[in-house]
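The structure appears below as structure tokens.
A single protein chain has been omitted; all remaining protein chains appear in their positions.
Read from first to last, the chains carry the letters A and B; within each, the first residue is number 1.
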Amino acid sequence: MMNIFLSTTAIVLSLCLSAGLIRIYLGPSTEDRMMAVQLMGTMGVALLLVLATQMNLPSGIDLALVLALLATVSVVGLTRRTTSMVQHDD
Amino acid sequence: MMINILAAFFIFFGLVFFIIGSIGLLRLPDLYSRLHALTKIDNLGLGLLLIGLVLFSADLIIAIKLFLVWFLVLASSAISSHLIAQRARRKERGIWKI
Partner (left out) sequence: MENLAWYILDAMLIIALIGLAWLTLTNHNLRQAIIFFIAFGLLLALVWFRLAAPDVALAEAAIGAGLSGALFLTSLSQQKQTNKKDDPLKTTSTKFFDSFQNQFLNLLFVILALVFSAAFVFALMEADPDRLSPTVLMNLEQTGVSNPVTGVLLDFRAYDTMLELAVLLSAALGIMALGPVKTHYYPSGDMLSSLSQWLVPILILFSGYILWAGAHSPGGAFQAGALLAAAGVVLNLTGDRQVKLPNYWLLRGLTIGGIAGFLIIGLLLMLSGRAFLDFPSQWSGTLILFIESFATLSISIILLIAFQSGEPQEWEHESKKLALKNTAGKTKIKGKTLC
């Protein structure tokens, strides 16, 4: 019974993920698309933990930690300016 | 059995917050308000979801790891959203006025 509930949770979370993807496609500025990386981080962590509980693989929690940390590293990398870069209008 | 029902309760409310956050992400008019929806609501949904998963798994090490994941996501998404908003201000993206 709990398995079906967790499966439904996984499906709903992937629907929310697709909603985020629609926003990536539509977003008029680059920062809207940078939010996609953070969105994938948080939603990916949630989906991953539900899948890890359902498939009974505890290594999914390590993977969720790595995903959360690296989504942050990616956002930091995307928003830093270099001293030699000309400012572009994206 | 009782623990499973309580866990399902928490997971359900976590899902409700995730759905609200996604609707907000799609329909809010401005970049800055979408950032609010993304970080605040999604992190709260993640926390409730994780409480449900902790109650379901009933293992101490897994509970500690899950709370560590939640704290890390909370702290890092707070600062990531600031960084994105600062970049948006640098490029002078428009603020939506009513």
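Operating definition for what follows: contacts are C-beta pairs under 8 Å (C-beta built on N, C-alpha and C of every residue); 3 or more make two chains touch, one makes a residue touch a chain.
Everything numeric here is computed off the predicted structure, so don't read it as measured data.
**Student:** In the whole complex, what residues of subunit B lie against the chain that is missing from view?
**Tutor:** Against the missing chain, subunit B presents residues 72, 75-76, 79, 82-83, 86.
**Student:** Take the complete complex as the reference. Which residues in subunit A touch the chain that isn't displayed?
**Tutor:** Against the missing chain, subunit A presents residues 3-4, 7-8, 10-11, 14-15, 17-18, 21, 24-25, 30, 33-34, 36-37, 40-41, 44, 47-48, 51-52, 55, 57-60, 62-63, 65-67, 69-74, 76-78, 80-86, 88, 90.
Operating definition for what follows: only the chains that are shown with their structure count from here on.
**Student:** Which bits of subunit A are touching subunit B when the two form their complex?
**Tutor:** By the definition above, subunit A touches subunit B via 1-2, 5-6, 9, 12-13, 15-16, 19-20, 22-23, 27, 29, 31-32, 34-35, 38-39, 41-43, 45-46, 49-50, 53, 58, 61-62, 64-65, 68-69, 71-72, 75-76, 79, 89-90.
**Student:** Going by the contact rule set out above, which residues of subunit B touch subunit A in the complex?
**Tutor:** Subunit B reaches subunit A through residues 4, 7-8, 11, 14-15, 18-19, 21-23, 25-26, 31, 34-35, 38-39, 42-43, 45-46, 49-50, 53, 56-57, 62, 65-66, 68-69, 72-73, 76-77, 79-81, 83-88, 91, 93.
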